[in-house]
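Take this structure first; my questions come after.
Only one protein chain is missing from this complex, and each of the others stays in its spot.
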Amino acid sequence: MTVNATPIIELDRVSRVFEQRRRQVKAVDAVSLAVQEGEVVCLVGESGCGKTTTGKMIAGLIHPSGGEVRYAGKNIWAMSKDEFRRYRLAVQLIHQDPYASLNPAHTVYGIMSAPLLQHGIVANHKQARERVRDLLRTVDLTPPDDFLDKYPHQLSGGQRQRVSVARALTVSPKVIVADEAVSMVDVSIRVSLLNMLSRLKRDLGVTFIFITHDLAVAKHFAWEGRIAVMYLGRMIEIGRTPQIINHPQHPYTRALLSAIPEADPRITRTKERLQLRSLDIPSLLNIPSGCSFHPRCPLFEAGLCEVSVPPLADVGDGTRVACHVVARERAKEVVA
Amino acid sequence: MTFVRGIANWFGQTLRLIARNKAGFLGFIGLLFFIFLAFVMPLFVPLDKTSRVDKIYNPPSAEHILGTDFQGRDIFSLVVHGGRDVIVIAFLTGAISTFIAVVLGSISALLGGAVDSAIMAATDFWLAIPTFPLLAVLATQIKLNDVWLLSLILALLSWATLTRAIRSQVLSLRQRDYVEAARSLGMSHRHIIFKEILPNMMSYIAISLVFAMTAAVYAQGGLVFLGLLSFSDNNSWAVTIQLAWTRGAIFFKDSFLNIMAPVAAIALFQLSLVLFTRSLEEIFNPRLRVGV
Partner (left out) sequence: MSENAKTAGEPALLVEDLWVEYPARRGVVKAVRGVSFELRRGETLALIGESGSGKTTLGLALVRLLPKAARIKQGRIMYYRNGTSQDVLALNAEQLRRFRWQECAMVFQGAQNALNPVLRIEAQFLDTARAHGMTDAKAVRERAIELLKMVQLDPQRVMHSFPHELSGGMRQRVLIALGLLLQPQVIILDEPTTALDILTQRSVIEVLRRLRTQLDFSLIFISHDLSLAAELADRVATVYAGAIVEIGSVYDIFERPRHPYTLALTRSVPTVTGEMHPLASIPGSPPDLINPPLGCAFHPRCPYATDQCRSQEPRLERVGDDQFAACWHWQEVKP
């Protein structure tokens, strides 16, 4: 990863406000992120943290209310029609729910051939059929002829999700935004789906933005990449995956990691838990002042945390944390 | 050859899907019966135009299987010839109002903004007007014996409700993940409307069309019955009822069939339509279609 190269995806203080019953809901608040080509970045957080909205803004499906989304250095909403079309195809989104993301009215061939024909990637149906067969093989749906004429309802959840991935591959994307792409399939299917995505990442050099609530999945998919943790619309910690998993800095990340139930009775029953001051998750309609985690935070300091929003501060090892207390303590260590 | 076989397959499969639902199948048979009655039977049964003073209100006999009317005409021939206009007008009205609704409802939902507000305001305005009395006034002013013109005017009765219904359907379908995926894949608006959204609305549209047809049957029947609409030389079930009514057929014991035969024809036709909607759901549900 060359640091000076232009990031393929760049979010520059991107925000998104939704109107909900005449009230403003800040789903995403000034999130910045630079993703280099070929990189894997996981956006991790609980429901309502803004990770899906961020993903859709990266894919150009939602317009930001503030800030800029850049593709290869260019603001996507200031692009010429032709540039935008190229960007649109280069960044593809995989949805969470494999039962909603495929049109029930079309066969697998119909679903996958449409973009191929529309964009002139193939000249005719004969070529389209060949190409669709290849792509189905790429996502391990073999033999492809068993799937070409099936309707989505004739496929299992895991198979549908593979078709969804194959459909995204029709336009040879450079970036794939996978929004909880494995969370709705059964445990026994999940691993092979994850392995398939890892293979695409390796073989095709696709840049992955992997959105998940599951830190264990993030760890396994993005060990060589980075994890960005979001809370109530803000990014509160970002760093290399091993650092985030083994040495989390932000009290929220630490609480999250310590709370995760593990599929190993000896580990999970002896894990040290970080106690929060409150179990209640604040509403997006009423985000706490200052650091939005302060009402639950065990490190809370009155007169500091509820007053100002902490900026992302570099704490070494490539990790940046948005926490007044952690940043101060780490700065002291450096001085000492 | 493969094309022919494809068509044959399609018909076979559609028939199979219709037969899945017993009530729907019954409706389908009923509709076939009425189409046969109204369009094929007239070739074999001439319209009885002769008055026979000696045969007024005769009960059913071998010669007149449904008896005779107030002028001694054969009721069966009146029923046979009275269906065509009713069915044609119903179908045209249903097709026109559904077409208007699909076009306006889709535009409204897909474009949104000012266009949406304008179309919705128009439907609100239209729904606030008492349309049936308006139609009655119109009927006295314009001579409505042209099938097309009448269908068009009847369609105006139901377009507004339908437009709103179609709009909300499109709005909900537009939110689907697969539509978002199509946008992300840079698919054209045309593709999104005709390939992603419309196929998933077909059963809804077909059912709307059938219900618009039933409304049209009642509306034309009502107008004729009130005497506001006349079919000069054409015949219609509604005309038969209206004539029987005005000639006092309700006062005679033997005149029962003069009124009841066309009433039954209308009622059974409507029932067939309503029952048939059950099968429409099955026909247009892609889950029930098997990949070939």
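For reference, chains read A and B in written order, and residue numbers begin at 1 within each chain.
FYI, a residue touches a chain if its C-beta (ideal position, glycine included) is under 8 Å from a C-beta of that chain, and two chains touch if they have at least 3 such contacts.
Owing to the predicted nature of the structure, the values given are computational and were not obtained by experimental measurement.
Shown chains touched by the hidden chain across the complete assembly: A.
For the chain missing from the display, the contacting residue among A:Ala166, A:Ala181 or A:Leu215 is A:Leu215, taking the whole complex into account. Shown as candidates are A:Thr268, A:Ser289 or A:Ser308; the residue that touches the absent chain is A:Thr268.
Contact with the omitted chain, checked across A:Glu46, A:Glu68, A:Asp97 or A:Asp149, is made by A:Glu46.
If you put the hidden chain back, the residue from A:Glu130, A:Asp145, A:Asp186 or A:Glu333 that touches it is A:Asp186.
Listed for chain A, the residues touching the missing chain in the whole complex are 46-47, 156-159, 186-192, 194-195, 213, 215-217, 219-220, 223, 245, 255-257, 259-269, 271, 273, 276, 279-281.
Here, only the chains that are shown with their structure count from here on.
Between chain A and chain B, the centres computed from C-alpha atoms are 51 Å apart.
Interface of chain B with chain A (complex): residues 176-178, 180-188, 191, 195-196, 199-200, 286-287, 289, 291-292. Listing the residues of chain A that touch chain B in their complex gives 59-61, 85, 88-89, 91-93, 95, 97, 100-107, 114-115, 118-119, 149-151, 153-154, 164, 167-168, 170-171.
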